[in-house]
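Read the structure below first, then the notes.
Shown here: the complex without one of its protein chains, the others still in place.
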Amino acid sequence: MRLALGGRIDRAKKLSFTWNGAALTGFTGDTIASALLANGVKIVARSFKYHRPRGVFAAWVDEPNAVVDVRWGDQHDPNARATLVSLQDGMVVAGVNGYPSVAHDAAGALDLLHRFLPAGFYYKTFMTPSWHHYEPRIRAMAGLGRVGAAIETRAFETRNTRCDVLVIGGGPAGIAAARAARAAGASVLLVDDRAELGGSLLWDNATIDDGPALDWVATAIDGVRVLSRSTVFGAYDHGSFAVLEDRATAPTGWAEPRLWVVRAAQMVFATGAIERPLVFPDNDRPGIMSANAVLAYLRQYGVLPGRRVIVATNNDSAYATAIALRDAGAVVEIADARPDAPNIEGIRVRPASVPLATGGRGGLAWVDLGPCDGSRRERVPADLLAVSGGWSPAVHLFSQAGGALRWDDTLAAFLPDAAGRHVAGSVTGAWDLATCLAQGHRAGLDAAGRASDLAAPHAPASALTRPILPLWGLDLPGTRQWVDYQNDVTAKDVRLAASEGYRSVEHLKRYTTLGMATDQGKTSNVNGLAILADATGQDIAAVGTTKFRPPFTPVPLAAIAGLRAGALFAPLRHLPVHDDHVALGAEMRDYGGWARPACYRGIGETTAAAIKREATNARFRVGLFDGSSLGKIEVQGSDAAAFLNLMYYNEVANLRPGRLRYCLLLRETGVVYDDGVVARLAADRYLLSPSSSHTAGVLAMLELWHQTEYPTMQVAFHDVTAAWATFAVSGPKSREIVVALGGGADLSEQALPHMAMTETMLGAVPCRIARVSFTGERSYEISVPSGYAHALWRQLLDLGEASGIMPYGIESLSVLRAEKGYILIGTDTDGMTLPVDLGLEGPLRAKKIDFVGKRSLLTPDATRPDRRQLVGLLPADPAVVPVPGTHAVLRDGGGKRSLGWITTACRSPVLQRSVALGMIESGRARMGETIDLFHLGQFSRATIVAPCFYDPAGEKLHG
Amino acid sequence: MLALPCPHCGTRDEAEFQFGGEPAIRPPSAVTDTVWADYVYMRSNEKGPHRELWCHAGGCGQWFVLTRDTATHAVLP
Partner (left out) sequence: MSRTPFRTRYSAAGLLRQGLAGQTGWGEAWRAPAPKPRYDFVIIGGGGHGLATAYYLAKLHGANRVAVLEKGWIGGGNTGRNTTIVRSNYFFPESAALYDHALRLYEGLSQELNYNIMLSQRGVVTIAHSHHDMELMARSVNAMLINGIDVELLDAEGVHREIKIANRDPDARYPIHGGFVQRRGGIARHDAVAWGYARAADAMGVDIIQNCEVTGFRFDGARVVGVETSRGPIAAGRIGMAVSGHSGVLAAKAGFKLPIQSYALQAMVTEPVKPVLDTVILSGSTGIYCSQSDKGEMVFGAGLDLYPSYAQRGNLPVGQTIIAALLDMFPRFRTLKLLRQWAGIVDVCWDYSPLIGRSPVEGLYLNCGWGTGGFKAIPAGGWLLAHILATGQHHPISAPFDLNRFTTGRLIDEAAGAGIAH
């Protein structure tokens, strides 16, 4: 119920929402959980395995039970933690994992079978006839919420920042640390996951520097950069941290979450602690809550979750809850597991007393209290049982960041080993405000690495400081004592796992699923470890913890991907005249990371018809191709020739200026990495043309070899790919168009033969014209600075109109080059192709120097006669184009063996038949042989021929 | 997310760098298949301090040798 007064909610702003269809209200400042509790909702969820009814247990990130489905506007969160979601007007909230509802769940009957379904039961059964027989039904039972049908389209932002000191946690210790580090002159970023700074100060009614603690907070953070509502969820290398800023309730209005990547020189871990449940029979009933959560609901949200309350504890922290409950008008008793009991006015304190059983339908009605051994018990009516089993320091991020942990028997907690790192507050096991402030101040100064004369903040010392009595469950046979609420792991499951040999803490986790639910074991982990330690006769220190991994709390995938998702996921590069292609009706496809025209389909034209038209036109008249994505690397220096000769498979040092040569570039393994035309511009200047997708790789390779192997050579490299646009004019009528372009260069066959180039000017525009052909026709590649690309493209189309010029795309080019047997790297070659496989053996024999990859061409396998070799194939049925990827096979009785595969195939417009290229075992020795082809179970035949189907003498290239 | 020291540009985010493998001494091609295979394929692959090549590809283009602890990712002097 909601109290009439109190809490940090805005009672002037009433919010309406629905819970499983019922209309309820809350206030601005509520979480869904506080609003549900205020409305008296007891059952908010069903557990994962036994479908037990569950209520809200905690008040924040540690909540194990209250996972709900939330819709708000077009937002949907199928597995929202009700304790973390700020209530919004119009929210539609529903329980998950319960049918028809979480209050009345048919699958709740499963709980009756619990004795037959212990931890890991599925490993011991469901094997006959096979797992497939059972799996669909088990899958249908599992899962929590449902993935929404709609695709949410929010764009998530990512920001990067750096700071001298990152303070994680905005409680008293973190604020003191930030304040001190700032005073010492450091740039400080304070990250806190709540809407308001203060942490426990929000509900403690504490005093700092002789005034209200929250007044101190307001002045302490002066000059400190603060990220509120922000969770540091991952610690990564070299001081980097991932932070999710939840802006759903930011003062500026609603906005999508934002990912921050923070790089910090130093960090202070002031990450607080998480209250553990007590482990006792039937401790999972709705109405059993963390004592500290009850205090938070009272003070932060003005919610009294019960009127007749038992506070069960083994430490002093829960006394504050009991006193606050008393002050709010509840009837309160304390069951303290420890033998001594202080006097608290208005509260009965039962010493040496723990809950032995609980009962009630749909919620809590009574609790049996008595000593741990259960020798006596007294049934006490109660509608709320607030429990505290002690505190577990939130060492998650500290551990992720590489910090070591040690078990402290006195505090019954894993503590951070602070050596060389900065930690402060309850994460160190300190429960007293004065200590936390002093630690924070010290840590802030240490992290800043400088002194300051700023006085440390002070607070009154705590009244209650009795030590905790560790309590890890009760030895009461036949009872069910929950350790992991969401995944339904009981103390007995932990003991069963240990008895079966799953004694490593990681085995325990995996066998029982302890700590693997969406709360990631925040409440269950230490209790589970302690029971395992007891069951295996080890110290808790020897058992250790499981590894802490990111994220600290579940984070939406879209927020992590941020700007890498959507349009900026591996963005395609655009050609300088991209818009011209689109305007011409080009079908743009992804080729090696570039958006390039596949072909230019006319209205009503099929892709196949367009390819045939474009290829035929380039073959017999003239075509225009955009080759701008082809790499352009300029190589300059007095040793350029000698260096490139060491890099390339082919001889390039004897190339005359103004001449071009087709060359292969190998890996040191001998495998063909890339091919391309190498042009010599001058004695000391070359221009390389790597494949579009290999340009960066080739550049890196050249730099690596130069800097590490040949550092004394005078040579430099420059990638100018984006600076130049290149258009190929190809076909019998190409020369007249290029001549018409003007520019004054002598384009005669004598002056500019095939594989030659010239540099000239088109008006005031520098221009290169190269005679290089990938079509087999006379071709001119014209390059201009990319700013002039559009003008040149338009001009070439205009000048060529009378000659019938048509642009052609990659697919059409692929037909033209296939007819000529020109290979495409990555299509006709693969990660095992050597130059000899392509029939290019000359340089290996002729070149005496140790070029890259040479030695690998001499191994037994490289010189094997039965390697796969590039050949042409003429299908027996000229009307059928074999699918690239079709294999050539040797049929041997019933079996078959692959001889290789077709890499390229097309219907050749000029030959009026199908042709193909392939890599076939001993291919060159099989010239003229007819072999079997195999594709998806179908056989056909083809004859092996030389890999060139058109103009083998190359007469079309010249003249 | 490493922060790596480029000898020219100072410490920069790993996004600017390209990993280049272990440095190796290249033998002449007159060696045996085994010696050649050792150079091309065999790696020390240390757990702990590991000498490796990096290129400040998104910056100055410098290749440099770095010693990095492969167990902790710490950059060592």
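Per-chain residue numbering starts at 1, and chain names A and B are given in the order in which the chains are listed.
One rule holds for everything that comes next: contacts are C-beta pairs under 8 Å (C-beta built on N, C-alpha and C of every residue); 3 or more make two chains touch, one makes a residue touch a chain.
As the structure is a prediction and not an experimental result, all values here were calculated from the model.
Residue A:143 is the one among A:90, A:143, A:211 or A:787 that touches the chain missing from this view. Although one chain is not drawn, the whole complex shows that of A:4, A:419, A:463 or A:557 it is A:557 that touches it.
The omitted chain makes contact with chain B at the following residues, 1-2, 14-15, 19, 21-22, 33-34, 37-38, 40-47, 50, 52, 68, 70-73.
The chain not shown here touches chain A at positions 48, 76-79, 115-118, 121-128, 130-132, 135, 138-140, 142-152, 234, 236-237, 240, 242, 261, 400, 477-478, 492, 496, 499-504, 506-507, 510-511, 513, 518, 520, 547, 549-551, 554-558, 560-562, 564-567, 569-570, 572, 589-591, 598, 670, 827, 830-832, 856, 859-862, 883-887, 889, 896-898, 901, 934-937.
Note that only the chains that are shown with their structure count from here on.
Inter-chain centre distance (chain A to chain B, centres taken as mean C-alpha positions): 26 Å.
Of all residues in chain A, those touching chain B in their complex are 236-240, 261, 263, 402, 668-669, 696, 700, 703-704, 707-709, 850, 854-856, 858-860. Contact residues on chain B toward chain A in their complex (touch as defined above): 1-3, 13, 18, 20, 23, 26, 28-29, 31, 33, 36-37, 40, 53, 55, 57, 61-63, 72-73, 75.
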